[in-house]
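One protein chain is absent from this view; the other protein chains keep their places.
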Amino acid sequence: MADPLLTVTNLETYYGPIMAIRGISFVVPERSVVTILGANGAGKSTILKTVSGVMDPQKGTVTFAGREIQGMDPDRVTRLGISHVPEGREVFPFLSVRENLMMGAFTRRDAAGVGEDLELVYSYFPVLRSRAEQRAGSLSGGEQQMLAISRALMARPRMMLLDEPSLGLSPRLVKEIFEIIARINRERGVTVLLVEQNANMALHIADYGYVLEVGRIVMEDTCARLLEKEDIKEFYLGMKESGVRGTRRWKRKKTWR
Amino acid sequence: MRFVFKTSYAQDLEIFRDDVQRNWYVALLVGLLVLPLLIPAYLVDVSLVFIYGLCGISLMVLAGYTGLVSLGHAAFLGIGAYTHVYAIHDLGLPWVVGVALACAVTAAVGVLVGLPALRMTGVYLSIATLAFALIIQEVLTRWERVTGGLKGKPVDKPVVFGIYLGGDAAFYFVCLAFLIGALWLTGNLLRAPTGRAWVAIRDSEIAAQSMGVNLAVYKTSAFAYSAALMGVAGALFAHKIGFLAPDIFTVLLSIQFLLMVVVGGLGSLHGALFGAVFVALLPVAISQARDAVPAWLSALASPLGKDAGAATFLAVDRFVKKPGLEPGLFGLILVLFILFEPLGIYGRWRKIQLYFSTFPLYKRATFRRQKSYMRSERLR
Amino acid sequence: MRSAHPGEDALDTILQLVLNGLAVGCIYGLVALGFVLIYKATELVNFAQGDLLMLGAFTCYMFVVWYGVGYWVALALAVALVALFGAVLDATILRRVIGQPQFSVVMLTIGLGAIFRSFASIAWGSEIYTLPTPFSARATRVAGVAVSHEYVSIIVGTVALCAVLYAFFTFTRVGLAMQAASQNQLAAYYMGIPVKLMFSLIWAISAGVAAIAGVLLAPVSLIDINLGFIGLKAFAAAVLGGFGSIPGALVGGVTIGLIELFSGAYLPQGFKDVAAYVVLLVVLAVRPQGMFGAIVRKKV
Partner (left out) sequence: MSLLAADGLVMDFGGLRAVDGVSFEIEPAEVFTIIGPNGAGKTTIFNLVSRIYEPTAGRLIFDGEDITRVPPHEIARRGIARTFQNIELFEHATVLQNLLLGRHAHKRSRFVEELLFLPRVRELELEHREAVERVIDFLDLQPHRDSLVVNLAYGVRKVVEMARALCTRPRLLLLDEPSSGLSVEETEDMAFWIQDIRTILGVTVLMVEHDMSLVSSVSDRVLAVNYGRPIALGTAREVQEHPDVIKAYLGG
C-alpha cells in the first residue's frame, strides 16, 4: 500500500451534547479510493466535516500530507489541497453556473489551466454548459449536484471528500458520476474519500472500505472482500437470497453487534 | 431530573406542566399580591414592568412566535393610548369602554398593516413597519383636534365604574390583572391550532401552506392580536405616564420593546416577562447607581492619597452625569447579551435549572455552540 | 433678476428642486449603499450604518478644525480610520454572531449604534459643528439655477463610488467571492474562500463608504450626534431600490430625495417628512421586493 495521504486517529466529534463519532481511526493512502459505508446518522458526514475543518473535533488528530489539520479553518484546509463536495447541493444560488465554477477555482492563479478545467467539466456534464449563464438556484436538484461536483474539480485538488455524490440522481447519472470519479482518480491521481448510501457503486470503485455504525468503525477490509460478507450483502447491497425481504418484515440481527 | 408521568392526552393540554409547576406560580402570585405591603415606594416602577410585560407578550407573539419582526410597535402603543384617552376624556365614555376601543382600534390598524405586509419578508417587513410607525408619529403630531399635537394631552387617573383607581397600589393591581389576563389568553392561543399555525409560519412557510395553513389569515391574525395587546398596554401606559405627547412613541421605544424580547429570550412567554422586568427596572437601577458609584469609587481611591478620593468622586460623577450615557449602556447590555447569551435571560434560567436538576451530571457540552454557517435567507 | 415669463420662474424652481433633490437623494443613496454592501456580502442589516456616518463626519471635522489638516487629507484619514474601525468591529464582534438568526444580529447592530452615539456625545458633546470645505458657499449659476458646488461634489462623488463598487462586485474575483460567501458560507469555505477576511473587508468598505457619506453630508447638514438618524431615510431608500442591489440603492435614494423636496415645496406642512415613507409603503404593497430586488423562490 502506498504512503498514507490522510491519517485520522482517535477522532471524537460532538454535535452539541451528542457524540457523533466516537474514536475513529483510519488511513487513506495516496492515489487510492476509500469509502465509508454506514446507515443514516452513523456519523459519516461528520467525519468528512471534521476532516475539512467545518467541525472541530473534541479529541484526536487528522494528518494530511504530514501536517496536522484538525481544528483548522476550512478555507485553509482547502488551500492545502482537500476539496469537499458536501451533501445536499451547497451551491451559490444567486451566482450563475459559470460563476459558481469559477469560484471553485478561487484558490488557483493559472488562468490557462482554469480554462482547460472548465472545458473538462463541461465535457463531463454537458448540461452545465447549456445552463452556464443561469442562476444556480434555478437548476433542478440533480443539476445542482453535478454543479457541486464540478466545482470541486475546478480546484484541481489533491484529495476529494465526496459526501453522497449520487443523492437524488437518476440511475444513468449515478453510473456516469462514478465513472468520472474513477477517471479522475486514475488519470489525475486524485485521492478520494467517498461516503455513500449507494454501497453497491461505492464498493465497486473503491479500493478499501470502512463500515461505520453509530459512530464506531465496526468492519474494514478491501472492497473485494467486503463484497463477499453476508452482512454487507444483506444490509448494504440489498441482495436478498431470492427476495427474502420482499415478503418478510423482520430483520436479521447484524452479526457485528 | 423530574419526569412527569402522563396518563392521559388531556394532560398535554394544560397550561402548567404539572402540579409542582402550578404551585410555584401560585406562590409567585401570592408574592405579587403582598408586594405592595413590602415596597410601597417602588410600586409605580413595578406597574411599568406589568405594562411592559403586555408589550413584551405582544411582540413575542409577532416576532418570537410568528417570525414577523416589527420595528414599529411603539406606534400601536401610541394609537392605543390616544384612542383610550380620547374616548374617556373627549367622548366621555366609561373607562372600560375606552380600553375596549383602544384594543379594537389598534387591532383594526394591525390588520391594515398586516395586509400589505403579507407578501413581504425579513428586512422588507421590518422597514415597512418602521415607515408605518414614522407616519403614525407624524399623524399624532398633526391631528391636533384629537391628539392635542405637540402641546400634548394630560391624562387623568383611572376611574373604573365610579371607583377611583389612581392610587399606586390600586393601579398596580389593575396592571397585574391585565397582565395575567393577557398571559392566560395568549397561553390559550399558543396551545391551540392558531398558535401552532403561527409557529409553523415562522419555521417554514411552504410546509405550513402545504398543511393547509392560510398564510394571509394567520399572518394578519398575528398582527391583529399583537396590536390589540399593544392597544390595551397603551391605555394603561397613558395613565402610568399621565401625559401624552407624540415624541414618546418613537422608534427608540419600538427598539426598546425589541430589546425586551431579545434580552428576555426569543420564543417564550417567560422571556417576554423577564425582558419586561429588565427593561423597566434597568433605568431605576442605573439612576441608583449614578448616585452610588462615584461615592464607592472615591472610597476605593481615597487610600491612594489625600486628594485622590475627592478627585475621583468629581471625575466619576461628571462622567456618570453625562446625558448620553444611558442609551449607550442599554446598547452595551444588548451587545453583551447577544454575544454571550443569545437565548436571553430565559435561556440562562433554563441552563441553571438544568444544572441543578441533573447535578452532578451536567455536561458543559450540552449548550456548547457548534461552528455554524449562514446560508442565504433570501430563498424563503 | 426678473424673468420675462412667469412660467420660467416655475420652471426654474422645479429645476432647482430637482438639483437639490438629486443631491440629498445621493446622500441617502450613499448611506443605503452601505446597507446594501453589508447585506450583499453578509446578509446582515446594519442599523449602525448611520452612526458610522456620524463617526466619519466627526473624525473629519476633528482633523480639519482641531488639527488644521487639509480637507482632502482629512477626508482620506477619516475614511481610512472609520474603515479600519469597521474591520475591527467585524473581527471582534460581528463575526461571532454570524449564523445566528438575522433578528439577533439586527439587534446587535442597533446596540452598537447606541454605543457609538453615546461615545460621540461623551467625546464631542452635544454641540453642533460646521465643517468647512473647499466647496463651501460657492455656486455657479446655470440657466437660472444656482448650482452649489457642495451639491455637485455630492452627486459626482456618489455616482463615481457607485460605479466603482458595482464593477468591483460584478467583475472581480474578490467581489464574486464576497457574494458567494453571503449566499452560502459553508460552500464558500469549501472553495477555499477566506470567508472571515471577506467579511472584514466588506465591513471596512462599507464603513468607509459611510465615512465618505458623512463627510459629503457634513457641509449641507450640520454635524451633531444625531446625524446618524439619516439612516432611517436611507433604509427607505435601500428597501425601495430592493435591498441587495447597488444601482437600486442609488435610484432609491434619489427617488426619496426628490419626493422629499417636492412634497416639502408643494404639499402642506408635515408631509415632507413622511412622504418618502408613504411612497415606500405604496411601492412595497405593489412590489414587495422593491424596485430592483428579485425574489427567488426556494426550491422544494
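The letters A, B and C name the chains in turn, as written, and every chain counts its residues from 1.
Here is the rule we use: a residue touches a chain if its C-beta (ideal position, glycine included) is under 8 Å from a C-beta of that chain, and two chains touch if they have at least 3 such contacts.
This structure is a prediction, so every number in the text was calculated from the model and none was measured.
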item: Which of B:208, B:230, B:272 or B:316 contacts the chain that the document leaves out; value: B:208
item: Contact residue for the chain not shown (choose from A:21, A:36, A:103 or A:199); value: A:199
item: Hidden-chain contact residue, picked from the options B:89, B:142 or B:191; value: B:191
item: Where the unshown chain meets subunit A, residue by residue; value: 18, 38-41, 88, 127, 138-143, 145-146, 164, 167-173, 175-176, 197, 199, 235-238, 245-246, 249, 251
item: Residues of subunit B (touch criterion as defined above) contacting the omitted chain; value: 9-10, 12-13, 185, 188-189, 191-194, 196-197, 199-200, 203-204, 206-215, 221
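We take it that only the chains that are shown with their structure count from here on.
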item: Rounded Å distance, subunit B centre to subunit C centre (Cα mean); value: 32
item: Distance from subunit B to subunit A - Cα centre to Cα centre, in angstrom; value: 49
item: Whole-Å gap between the CA centroids of subunit A and subunit C; value: 45
item: For subunit B, residues that touch 2 or more chains besides their own; value: 371, 373, 375-376, 378-379
item: Where subunit C touches two or more other chains at once, by residue number; value: 183-184, 186, 189, 296, 299
item: Sites on subunit C touched by subunit B in the complex; value: 39, 42-43, 45, 93, 96-108, 110-115, 117-122, 126, 182-186, 189, 225, 232, 235-236, 238-239, 243-244, 270, 273-274, 277-278, 280-281, 284-285, 288-290, 295-300
item: In the complex with subunit C, residue positions of subunit B that touch it; value: 63, 69, 116, 119-124, 126-128, 130-132, 134-135, 138, 141-142, 206, 251, 255, 258-259, 262, 266, 319, 322-335, 338-339, 342, 371-380
item: Subunit A - residues contacting subunit C, complex; value: 52-54, 73-75, 78-79, 83-86, 90-95, 99-100, 102-104, 106-107, 135, 137-138, 140-141, 148, 151-152, 155
